[in-house]
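Below is the structure I would like to discuss, written out as structure tokens.
Every protein chain of the complex appears in place save one, which is left out.
After this line comes chain A, so read on.
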Amino acid sequence: MFDSYTENTLQYNEERCINCGMCSAVCPHGVFTPGDTAAVLAAPSSCMECGACALNCPVQAIGVESGVGCAWAMISAALRGKDMDSGTCGCGGAAGSCCGSDTKEPSCCDKKENDFGKQKNDEDILVSPPV
């Protein structure tokens, strides 16, 4: 009831995983952990949709509609009659400082989707990620 964060847009196709370990390395919340034959989706509800795993998975085994959860940006975009995900981010993160408004860049809450689901050409798949 008082937890809006139980569901998110993270999808994982275990069959495609080549067990490179990259998702476990880049995830700051331990959502993925290394497994024997494939990455294990250990704590899916901890995902904050940063998109790091999807962007760095060499075989597109992960999909997520990424964006930064910033209420201020979403509300102000909605008030301006724009899409809620098009707002300009006003605050910071782990580095502990606000990133400020920046007129040159549209938003730090931009939707970024990878091409999850599309099979890439073999030569596009690099199988030894530098973890």
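Just so it is clear, contacts are C-beta pairs under 8 Å (C-beta built on N, C-alpha and C of every residue); 3 or more make two chains touch, one makes a residue touch a chain; residues count from 1.
By our rule, contacts and distances are computed from a predicted model.
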By UniProt, of "Methanogenesis marker 5 protein", "Mercury methylation corrinoid protein HgcA", "Permease" or "NAD(P)H-dependent oxidoreductase subunit E", the chain left out is "Mercury methylation corrinoid protein HgcA"
Absent-chain interface residues of chain A come out as 2-5, 7-9, 22, 24-30, 46-52, 55-56, 58, 65-75, 78, 84-85, 89-100, 102, 104-105, 107-110, 112, 124-126, 129-131
